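The structure appears right after this line, and notes come after that.
Heads up, one of the protein chains got dropped from this complex, but the rest are sitting where they should.
Letters are used for the chains, namely A, B and C, taken in the order the chains are written, and counting of residues starts over at 1 for each.
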Amino acid sequence: MEHFALWLGGFLTLGIFSFLYKDNPWYKLTEAIYVGISAGYFVVVYFWDNFYSKFWVGVFPHKRLNEAGELVAGVEPDYWLIIGGVLGLLMLMRLLPKVGWISRWPLAFIVGATAGLWLINYFASFVMVQIQNTVTPLFGADYNASLFVIVGNIVVAVGTFTGLIYFFFSKEHKGAFGSAARVGIFFLMITFGASFGYTVMSRMSLLIGRIDFLFGDWLGMIR
Amino acid sequence: MSSHPMTSRPLYFIILSFLFTFFPSCGGSSIALAQAEPIDIATTQMIPDSEQVVVEPVTSLIAADHKYDDGGMIDLSWVPSIDDQLVASRVIGYKVYRIEDEGEPEMISELAPGSNTYNDQSVERGKLYSYFVSTLSINAETPSVRTAPIEPQREWLNYELLNVLIMALVLGGAVIYFIETARRGKKLFVRKIAGLEAVDEAIGRATEMGRPILFIPGILDMDDVQTLAALTILGRVARIIADYDTKIFMPVSRSLVMTAGRETIKASYQAAGRPDAYSDDMVTYITDEQFGYVAAVDGIMVREKPATCFLLGAFFAESLILAETGNSVGAIQIAGTARPAQLPFFIAACDFTLIGEELFAASAYLSGEPKQMGSLKGQDVGKAIAMAAILIGILTVTIGDAWNVEWIQNITTGLVDVFSTR
Amino acid sequence: MKRQVPIIITFLIGMIMIFSFFIPPLEGLEQTCSLFFDVIAVFAFFLGGGNLMRIHVNKLRRRKKDWGFSIVTLGGFFIMLAAGLLKIGNPGGIAASPTTEGSLLQEIFTYVFLPLQSTMYALLAFFVASASYRAFRAKNREATILLIAAFVILLGRTPFGMLLTGWIPESFSVLQVPNMAIWIMNSPNLAGQRAIMIGIGLGVISMSLRLILGIERTYLGDESA
Partner (left out) sequence: MSTKAKEILALALIFAFSLIFYIGKVLGWGAVRFSTTVSLIVILLVALSLLWILILTIRGHLVERRIVFLYVGIAVALPLFMTLSQRIAISPEVEAVYNTLEGLPEGSKVLVSFDYDPPSAPELQPMAEAFLYYCFEHDLKVIMMGLWPQGPMQANMAIEKVLSDEKIKSKNLKYGEDYVNLGFQAGYEFVIQRMGSDFRSMFPTDYRGTPYEQIPLVKNVKNFSNIDYCFNLSSGFPGTREWVQIAVDRYGVTLGAGNTAVQAPQMYPFMRAGQLVGLLGGMVGAAEFEFLTKWIGKGTKFMISQSFAHVIVIAFIIIGNVAFFRSERKTGLKR
């Protein structure tokens, strides 16, 4: 069994890596396995976690079994969940051509809830908090900041300000406004360059782990 | 986070407790004060008195209803035991006890030395609770006096967030105002966005080459706004595609997105007057799993060789894998996401990238309708407010600190309060 | 009816969600909605899973190109379904968590799924290199800035950075590459991130309002859009 597991791991790993050379039957096979297995895995996990544990047990708590297989008693049913179930059933109406349009109702519900929820959450944590955090004294709280830090503070202030100018939609990027927007783009580019440089480093260790599996665990060429 | 200096707190409570002791009526019913009542819980009995390390109890224990909640919380605060010191402290912690409706005391939490507050989140409306806190030494426990019973209250509006509500109304009002202005026919200017100007050309290219267009709406479900943004853009893109009579293919990683995607494309084809050209096969579900989805989409890219790829929505580590593979098959790629960490990869590997805000503005921009454009103008009001606040805030805080000018400092405090979220 | 009801639903639910933020008794609404969402998503899974099956069965029936791989996909899908729904080989029996160690589902997960997942993830290392090769070119002023920032960070986070500039005396330690890297991360990078985040917040507000007010309705299959 252990031999089989190792060879299977090696086979699948090399199958994915072979894609770097070009698309080929080996990759297609691993891809087919991957898609089938992962889709099945998620159906199962969703079924037990969402449908069974949240919906079924929520509506019919007295049907719940504990780890030992006995019925658990004394939990109040949550009939609110039935609304979710009804919306889910309406979704399935798509399968019937005549009443398929009704599946837009649950969609409308989801869109409304998502839009409303994120509107206020993004507003609070992306707009308000970020503005508040930018308001810091340029020279440090007690005037003891080093030149290095002061320059940093000024850069943060200028960068945030000009970055926002870049995003302005209702004014052409021309003249002084255009120059400010260009400064803003520069700041965005530094941000992107920095994040990229930062990530290059951390991605390599994932590959090292895989190569170590191939030559170490599987083929025993390295200890 | 807290801007209060730590030292002012106990003092404040001592003054408060004095006030309430002498003018009990001014506190209302929601603040119950420490009252001397004998407590009959056993301090540690097993150890002989001589070896016991007895510590002083906490003082000024106050139990107050948590403001602006649904009545599920009670806040406790106290002055720590005088034996609770930073160095060589004899206090090793505190235990919080609760008495529900005059029943038995129940230990609800253990806290570290130095603690002077506790937030009890396990209370219910309609019941009375009183509390005491005992100070722990290595082998003894000294209870404090017990607070008078208190009932948690429900409030209907969170006044602490009033500033957020007002700011949200101002911003929302600005957006709606400009939508209305535009609807009444006033011309509003919106600058060109390069990535969106290229959409027409990119679709045209696919038509000329006779190759399909790939649309990837990110890997999150419908409960993420970026997916919604992707679908609104899909509506516009599909409309142009229907006009050009090009093939669109949209592999998705969520069933709900599949349903919504089909609905969107179908409507666009109907609007273009070609409902017969639509087919459900344009949108395919693959798998919910991140990298399984990526493996399949990579395969589709190299086999179908799309002329144009749209990568719009929420992306994670897969952003670069998808963008590089798309690039290797020579597709024109228009990408966009609101995840700052993934933007650099799109910038590096795609032809056009919608950065953050541009992703959400894209559908309005592509629609070309005046009222949609109006909403973009409303967003700019928000940016203007933000920029003004940043400018004024930094100037006042810097000047106020430098010369200690009180009224300037007040402006800063006011400004920070307006933008505080708690 | 077909067109108006969904728009009304979106409007009502959207407004309730916004104002629930300010009304303590509606605190739990967010959780309730996400619970509803989970339940709807499970039902939608019938559509998604059904679609997956239909596509591969069609491929098989019509003997389309690469139909053999469809057998593999379907096989993997059904094996996982059977293993997980019937909890085959689960040491805890039918009441235990489906992912209990030792069950068939978990074994396949460990020996097939995990190697695939981590290898797919590891592909990133290759693509990071090829993207750097292609994209980090001083094509214009913006690209040059991007390149310089990336380069400083790259050097600053490896021993080379210290090797190259470690000789710079302590009083000018600002010029040592690792310190420059930290400064870039803390100052210009922070500024850019903030501008992007504020922009995103405003963009979300505007788009959500368009959706809630029914101005944006392509997703509902509205024909007039």
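By definition in this document, a residue touches a chain if its C-beta (ideal position, glycine included) is under 8 Å from a C-beta of that chain, and two chains touch if they have at least 3 such contacts.
This structure is a prediction, so every number in the text was calculated from the model and none was measured.
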item: Contact list for the unshown chain, restricted to visible chains; value: A, B, C
item: Residue of B:72, B:93, B:149 or B:370 in touch with the missing chain, whole complex considered; value: B:93
item: Touch list for chain C against the chain that is not drawn; value: 114, 118, 121, 125-126, 128-130, 132-134, 136-139, 147, 151, 154-155, 157-160, 181-182, 185
item: In chain B, positions touching the absent partner; value: 92-93, 110-114, 328
item: Residues from chain A at the interface with the omitted partner, ascending; value: 6-7, 10, 14, 20-21, 24, 26, 198, 200-202, 204-209, 211-212, 215-216, 218-223
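In this text, only the chains that are shown with their structure count from here on.
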item: Result of counting contacting C-beta pairs for B-C and A-C, higher pair; value: A-C
item: Euclidean distance of C-alpha centroids - chain B vs chain C, Å; value: 17
item: Distance between chain centroids, defined by C-alpha means - chain A, chain C (Å); value: 3
item: Of all residues in chain B, the ones touching two or more other chains; value: 164, 168, 171, 222-223, 225, 228, 256, 259-260, 263, 286-287, 289, 291-292, 295, 340, 343-345, 347-348, 355-358, 361, 376, 379, 382-383, 386
item: For chain C, residues contacting two or more additional chains; value: 18, 21, 37, 40-41, 44-47, 49, 52, 116, 120-121, 123-124, 128, 132, 146, 193, 196-200, 202, 204-205, 207-209, 211, 219-221
item: In the complex, chain A residues that touch chain C; value: 5, 8-9, 12-13, 16-17, 19-20, 28-41, 43-48, 50-51, 54-55, 58, 65-69, 80-81, 83-85, 87-89, 91-92, 94-95, 101, 104-113, 115-127, 130-131, 133-134, 148, 151-153, 155-160, 162-164, 166-167, 184-201, 203-204, 206-207, 209-210, 213
item: Complex contacts: residues of chain C adjacent to chain A; value: 2, 5-7, 9-18, 21, 30, 32-33, 35-47, 49, 52, 66, 69-70, 72-81, 83-85, 92-99, 105, 108-109, 111-113, 115-116, 118-126, 128-129, 132, 141-143, 145-154, 157-158, 174, 183-202, 204-205, 207-209, 211-212, 219-221
item: Chain A-facing residues of chain B, complex; value: 164, 167-168, 171, 188-191, 193, 222-225, 228, 256, 259-260, 263, 286-289, 291-292, 295-296, 298-299, 302-303, 340-341, 343-345, 347-348, 355-358, 361, 376-377, 379-380, 382-383, 386-387, 389-391, 393-394, 397-398, 401-402, 412, 415-416, 419-421
